[in-house]
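Please find one structure pasted underneath; my questions will follow.
The complex appears here without one of its protein chains, the remainder shown in place.
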Amino acid sequence: MTAVPPTVPPTAALIADGLPAPVPEEAAPAGRLRLVLGRMLASRGVLAGGAIVLLLFLLAFGGPLLTPWNYATPDYLAIRQSPSGQHWFGTNGLGQDVFAQTVRGLQKSLVIGLLVAFFSTVAASLVGACAGYFGGWTDRALTFLVDLMLVFPSFLIITIISPKLRGTGWIAFVALLAAFNWMITARVVRSMTRSLKEREFVRAAQFMGVRPLRIILRHILPNVASFLITDATIAVGAAVMSETALSYFGFGVRAPDVSLGTLLAAGTDQAPVFPWLFYFAAGLLVLFVLAINLIGDGLRDALDPTSEGTRPARKSRTPRSGK
Amino acid sequence: MIRYLAKRLAYYAALLVVAVFLAYALSSTALGPRTYFEAKQPRPSAASVDRQLTALNINDHTPVVERFGTWSSDLVLHGDLGRTIHNTSVNAEFGRRILVSLRLLLIGSLLGMLLGVAGGAWSAIRQYRISDRVLTLVSFVLLSTPVFLLALLLKNGAIAAKDAVGHEVIPFTGYETPGLSGGIGAHLGDWALHLLLPTLSLALGGLAMYSRYQRGTMLDVLGSDYLRTAEAKGLTRNRALLKHGLRTAIIPMSTMFAYSFLGIFTGATFTETIFGWHGMGEWFIQAINEQDVNSVIAVNLFAAVVVLASGFLADLLNAALDPRVRS
Partner (left out) sequence: MTTTVETDLLTVSDLSVDFNGVPAVRGVDLRLRRGETLGIVGESGSGKSVTSLAILGLLPTTATVSGSVRLDGRELVGLPNRELAAIRGRKVAMVFQDPLSAFTPVYRIGDQIVEALRIHQDLDRPAARKRAAELLDLVGIPSPERALAGFPHEFSGGMRQRAMIAMAIANDPGILLADEPTTALDVTIQAQVLDVLRTAQRETGAALVLVSHDLGVIAGMADRVAVMYAGRVVETAGVDELFARPRHPYTLGLIGAVPRLDTGGGPLVPIPGGPPALATLPPGCPFAARCPLAEDRCRTEEPRLTGADGHLAACVRAEELAEHGPAPSEVYPVPTVPPAAVARPRDERESVLRVTGLAKTFPVLKGSVFKRKVGEVYAVDGVELDIRRGETLGLVGESGSGKSTTLFELLRLAEPEAGRIELLGQDTAHLDRSAVHRLRSDIQIVFQDPMASLDPRMPISDIVAEPLLAQGAARELIGRRVPELLRQVGLDAAHATRYPHQFSGGQRQRISIARALAVQPQLLVLDEPVSALDVSVQAGVLNLLQQLKAELGLAYLFVSHDLSVIRHLSDRVSVMYLGRTVESGAVNEVFERPRHPYTRALLSAVPLPDPAAERSRKRILLAGDPPSPTERPTGCPFRARCPVHTALPSDLRTRCEQEPPALAEAAPGRDHHAACHYPDA
């Protein structure tokens, strides 16, 4: 038999299945990030949503620089004027410039939405991860708290408290919105944590003697991060919607501050006759939330390997995983 | 199984008691009925204000726990929810408004769920075709429109239609035409027409949300092993999808049902206010503005009961749909 190759030293033979050749993926450590970015860019929803959000931010923060009008100062020569070169979005009953007001309101709504989403996501991840990881009484107490806060529609509670906050400004309003916006996310984080806790890499860390808080920070939270990012994105949209609804009914942002909600409230009755008082704010509101939702949906597809965007690929793998 | 549901019910009852107490404490401390009386013309004496507040059991000089004791014992023993700030019966107001709200809540949520489930399943089966893309886009736009805005838009549309035609095509205020003559048929038709816009403004949001979720769960099911088994048995694709796929994919919707009711309730508050329905939501906003503590608490109680009942209903539904939960 001539076919037998010369004897290979043992370590080399042992190394054999460790050779890098058969693994097709890129070697760069940023491989996953690139994968996610690639998937995101492949989704038209994310691109469109991202572009819209970017433009709206430019509008909200650059808009005031473009117009000579201030959102509060009336132009007595122009009362309830339709949009024109002078007043791009027209003027209201006091002669205030609707463009300046809308841009100002958009600014406030965006900032509130972002802050609320940030705070509520932080709260949800901490509460959820602790409840799920520690289990026992911690879990029972936190779950009861979550259930308790879910008994009432948060709108009712915020409405009741809001008179107390009169005069404290919109930051208190942000805190209030965030305080009633984290519960469902926390529930999801809790159940994800519970299943992560059973995963072998967490067990391995426990058996190595890694401390619980360190495990939560190093292993649990990074592994729910993709859910949290997606959820936070969608929470921005939800927070903006809550903010506008509450402000519309007079329980949120108050004069002299303006938000999209207060603008809508002011313009509602006149909408049939003076549509510019209502539809510019309404349109921007829907556009912004829509863009945010598109991004959120695209992110979910990109970050979650089992999500529907990548499902055809997953399905094709299923029958082949012969084990 | 019965035991399990009984436990759930007990848990919900415990939640209800704690939550109602917290809501009571919150409403009683956050609202200021004293200012309401003090603002009256002519200004009543301090003693008289105190007397009126005490009579209504909303005097902020009485400890909250004591007020809650009085309120809850009246509720438990006599089924009495107290008096409004105008010294009328809360129960009477409650009775007048509850059916108005329930009509809207039930029809709106059920319609949204049914249409959403059907749309989502259909969308999943036709993934990436034109019909799926259109439904997806519509859902996204609806999901991005706050309910109050949707209601306002519908109302503005109805007003525009009225202005264009010259008379009211679709009614947009109230839940019936006052002083309508005619038989029961005419009344029913009138009710249905009045229901149209408020129900739509609630149901469309539900439709969008349910259809997104149903589409997701249905897509999960499409790749499942048991669907493949059903086809391997000799069922055609469509029958397998309907009988084995959809049946399993609607199970998670029962959980959605519980969560969505929170949103539906809030939405109904807006809808009632905008369409001039004298329901619980409108009452709530009114009561907040009048510092009417007992009415606010009554609406809170109603909300809590409705939300928890929907949670319990979701449990029942889940157990009915999924044998794995039952055992």
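Letters are used for the chains, namely A and B, taken in the order the chains are written, and counting of residues starts over at 1 for each.
The working rule: a residue touches a chain if its C-beta (ideal position, glycine included) is under 8 Å from a C-beta of that chain, and two chains touch if they have at least 3 such contacts.
In this text, all values refer to a predicted model and were calculated from it rather than measured experimentally.
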item	value
Option touching the unshown chain, where A:A72, A:L114, A:L145 or A:V210 are the choices	A:V210
Absent-chain interface as seen on chain B, which is shown	3-4, 7-8, 10-11, 223-226, 228-237, 244, 247-248, 251, 321-324, 327
Residues of chain A in contact with the chain not shown	1, 3-5, 7-8, 10-27, 29, 31-32, 199-201, 203-205, 207-211, 218-219, 222-223, 225, 312-313, 315-316, 319-323
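By our rule, only the chains that are shown with their structure count from here on.
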item	value
Euclidean distance of C-alpha centroids - chain A vs chain B, Å	25
Chain A partner contacts - residues on chain B that touch it in the complex	15-16, 18-19, 22-23, 26-27, 30-32, 127, 140-141, 143-149, 152-153, 156, 159-160, 163, 215-216, 219, 222-223, 259, 262-263, 265-266, 269-270, 273, 284-285, 288, 296, 299-300, 303-304, 307-308
Chain B contact footprint on chain A (complex, rising order)	144, 147-148, 150-157, 159-161, 163-164, 184, 237, 241, 244-245, 248-249, 251, 264, 268, 271-272, 278, 282, 285-286, 289-290, 292-294, 297, 308, 311, 314-315, 318
